[in-house]
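Structure provided below as structure tokens; questions to follow.
For this depiction, one protein chain was excluded, whereas all remaining protein chains were kept in their positions.
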Amino acid sequence: MKYCKDLKIVGVEYPSDGYVLLKLTDKEQLPAINAGQFVEIKVEGSPSTFLRRPISIHFVDVENNQMWLLIQLVGEGTRKLAQLHEGDSLNVLFPLGNGFTKGTEGEKVLLVGGGVGIAPLLDYGRQLKECGACPTFLLGGRSSRNLLQLDEFKKYGEVFVTTEDGSMGDKGFVTNSSLLGESSQYVKNKDFRISCCGPKPMMMAVAKYAKQNEIPCEVSLENMMACGLGACLCCVEKTVKGNVCVCKEGPVFNINELTWQI
Amino acid sequence: MKYCKDLKIVGVEYPSDGYVLLKLTDKEQLPAINAGQFVEIKVEGSPSTFLRRPISIHFVDVENNQMWLLIQLVGEGTRKLAQLHEGDSLNVLFPLGNGFTKGTEGEKVLLVGGGVGIAPLLDYGRQLKECGACPTFLLGGRSSRNLLQLDEFKKYGEVFVTTEDGSMGDKGFVTNSSLLGESSQYVKNKDFRISCCGPKPMMMAVAKYAKQNEIPCEVSLENMMACGLGACLCCVEKTVKGNVCVCKEGPVFNINELTWQI
Amino acid sequence: MADIKVNIAGLQMQNPVMTASGTFGYGIEFADLVDLSKIGGIIMKGTTLQPREGNDYPRMAETASGMLNCVGLQNKGVDYFCSHIYPQVKDIKTNMIVNVSGNSPETYAECAARINELDAIPAIELNISCPNVKQGGMAFGVTCEGASQVVRAVREVYKKTLIVKLSPNVTSIADIARAVEDSGADAVSLINTLMGMSIDIERRKSRLSIGTGGLSGPAVKPVAVRCVWQVAKAVGIPVIGLGGIMTAEDAIEFIMAGASAIEIGTANFIDPAISVKVADGINQWLDRHGCSSLADIRGVI
Partner (left out) sequence: MADIKVNIAGLQMQNPVMTASGTFGYGIEFADLVDLSKIGGIIMKGTTLQPREGNDYPRMAETASGMLNCVGLQNKGVDYFCSHIYPQVKDIKTNMIVNVSGNSPETYAECAARINELDAIPAIELNISCPNVKQGGMAFGVTCEGASQVVRAVREVYKKTLIVKLSPNVTSIADIARAVEDSGADAVSLINTLMGMSIDIERRKSRLSIGTGGLSGPAVKPVAVRCVWQVAKAVGIPVIGLGGIMTAEDAIEFIMAGASAIEIGTANFIDPAISVKVADGINQWLDRHGCSSLADIRGVI
């Protein structure tokens, strides 16, 4: 069931320069949300922001009936969101899309995130751990300033980080991480797979690695979209089934469904 | 000399429901401003407000280098202005238009204002008193809530008020005011004239009365405008000289220049 | 409450608000978010005789108070519609209308003939104004001859209410409307999108895969109101107005310009329940202004 309603802002945090963390709640209980699903936000008071803005769901705090959004400030619209205050309301269309593959008892899942793409992996880690799976996080960023919420991630699994400037963890991209290499040891392990969210070049590199090593891999795409409901057909991705809406059939796709040249 | 610059807001007051009083200053000394001139304000963060908004200059506090704007909240744009805070800056194009006729020693001037049209009469009263003229104010509003800054007006001359609901002063319109009637006694007094600003029907009624009694009368028009500089020719008024820009040749016109059917 | 029922050449609607083709899917995508039975009519996405993959991504660019799109009529074809989609929508309690497109008078007609067989589809909207396909689409909509050809071919085989959607990308939309009326259309809807372009100056290329696209949203509303006003004065058949309608007040502008009904397009992306809100708003506005029906304000300009 999808909803379009005004949610109440109960927390506004600035985890790092150029980001805002919004914590939203509702008088009614929030609907069931799959990790990897997203919301479409209506931004008020931003003349250059006509359409809603799709934002991935960072975390669902079931206990406190909260949904968290970790937003990178890239344009006038997102900057307006950073000016919101506790008590303000925000019109949200949610939950949208399919979300990541549900976890199964005992499986090992490597969650690879890059940039603000790490956001949805926190909730996915939570859901995986809840169903007895074993998530490991491999998070990459330009520098330590882009690696946010690490203490939150650590609650659900081991966290490995890479930074392009070497300010934290291994220097370079996630794909250079020794961890990824080691993961090949699991290759023959039926219960090992990779879920990935980040910039397209990074996801393609991870997908290529996974394909070569026959590791099941899913990626979360960020195509530009309008409606978020599969109606306008703007956010399509070419797949083996033809053009499909990322907002509805995705944003999460198994790399075997895609037509990426990898 | 006209300027287009960011002025600093040093005061935000709410004299009555649906109004805001903005007090602006600048690091440099504000230019000479004729009472009756106006400004064009750029409103930020209001998607439905594309053009600047013309606002009459309510008062110039020379001593404190302040310019006051008394604004009625009628649309999204003006409501945005009411959300400004002390310390914010506001982009202002000013001073624009001709302004009211300069006062001369000893002359009697009746300043008739209706609704938010009373705004520019405060500064005019100040300037008249400064040059030895004797201003009297006749201010009309729907109710007492619409008659603002009366204590300020009283500093410069006698103040008579009318309200449509009778909540203050004579009940009815300014044109019903006994005062206007009495003023006819001055008719033969060469040094008596009327300056008027308010809703068009009210100004036409005052203009008609003045014409019948051969009292010199000027009115301040509020035609919709874009540029405020006499360039776009959008705010024209039909005059004996043809269509002229209210923003440049006006906003103040002697009623003999206009082609009103009165 | 005022009476806002309308009858568009036999098409009975409880209110004058329809959802525009390509902005509301097949309706079902919005079922969670709005009571479909309260919408006057739902115009489903463009359907063609053969399946179409549409244009490559990117297909959308945001612009000042609007958006550009170049979807290009992606759809699975009329056979798939009849076999897979029709069963899902035929019981929705409102007018379910199919938007029909093609690349020749024959393909338009063949597709329309198939739809004519579907009992629960009371009308079609003929799209002779899609700016995003090379063959057909707008090519037919920008000349009186082309428009007449397609409409005549379809009229022969289609027996229910035939609405023709017009392009604003012409010198005289009134001339096209007259030609379409003379060729047997029951009603016209306008405007389709204005052809536009947006360039990503960092990448030095268009933001749209095929270069140009169709502009919609509040930005085009003044052009749409003008076109509706011109066409309503030029033809005798009902005019359905669309183009940037976001509120009931916007809708009333179109009705005063001469529209018998209106379509809501891009606004569905911003508020999925906007269509019903606009219908309610129109009713309330009429009540507030002492109007007993839309006839009191239609075409007063």
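Order as written gives the chain letters A, B and C; numbering starts at 1 within each chain.
The criterion applied here is as follows: a contact is a pair of C-beta atoms (placed from the backbone, for glycine too) under 8 Å apart; a residue touches a chain by one contact, two chains touch by 3 or more.
A quick note: this is a predicted structure, and the numbers were derived from the prediction, not measured.
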Could you list, sorted by label, every displayed chain in contact with the chain left out?
-> B, C
So that we can see where the missing chain sits, which residues of chain C does it touch?
-> 63-66, 68, 142-143, 169-171, 194-199, 201, 204-206, 211-212, 215, 217-223, 225-226, 229, 244, 249, 252-253, 256-257, 285, 297, 300-301
Identify the residues of chain B touching the omitted chain, counting contacts across the whole complex.
-> 1-4, 42, 47-52, 93, 223-238, 242-243, 248
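Everything that follows uses one rule, which is that only the chains that are shown with their structure count from here on.
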Starting at chain B, how many touch steps does it take at minimum to reach chain C?
-> 2
Per Cα centroids, the chain farthest from chain A = B
Which chain is the middle one, judged by CA centres?
-> C
Computed distance of Cα centres, chain B from chain A, in Å = 56
Centre to centre, by mean C-alpha position, how many angstrom separate chain A and chain C?
-> 36
Shared-interface residues of chain B (touching two or more other chains) are 47
Chain C: which residues touch two or more other chains?
-> 65
